[in-house]
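Each remark here refers to the structure printed beneath this line.
Removed from the display is one protein chain of the complex; every other protein chain stays in position.
After this line comes chain A, so read on.
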Amino acid sequence: MEVFVIGLTIFVLAVFVGFEVITKVPPTLHTPLMSGTNAISGITITGALLSAGSEHTLLTTILGVSALVFATINVVGGFMVTHRMLDMFKKKGGRS
């Protein structure tokens, strides 16, 4: 139970931090916000690494490797495309 309460505490506090920070993101950056946070949700990659590398059973390894592929697509693709988008915003930032 203790572990759960600690986890829940972290969860609730993180949600509040998220609300505070994200409310200040301007509408212009809403798409990069989505693709960027989406890449962050690929944090499941850490769990996938544990499953893929733990040599438990064949089935869990298969599940782990599949999860790893999915999560890596999410992480690598997400951060790269966000970077591509934000570069476009930056380019014209100094002008006008």
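Quick note on the criterion: a residue touches a chain if its C-beta (ideal position, glycine included) is under 8 Å from a C-beta of that chain, and two chains touch if they have at least 3 such contacts; residues count from 1.
Just so we're on the same page, contacts and distances are computed from a predicted model.
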item	value
Chain not present in the shown complex, as UniProt names it (candidates "Symporter", "NAD(P) transhydrogenase subunit beta", "ABC-type sugar transport system, permease component" or "CobW family GTP-binding protein")	"NAD(P) transhydrogenase subunit beta"
Touch list for chain A against the chain that is not drawn	1, 3-4, 7, 10-11, 14-15, 17-19, 21-57, 59-61, 63-93, 95-96
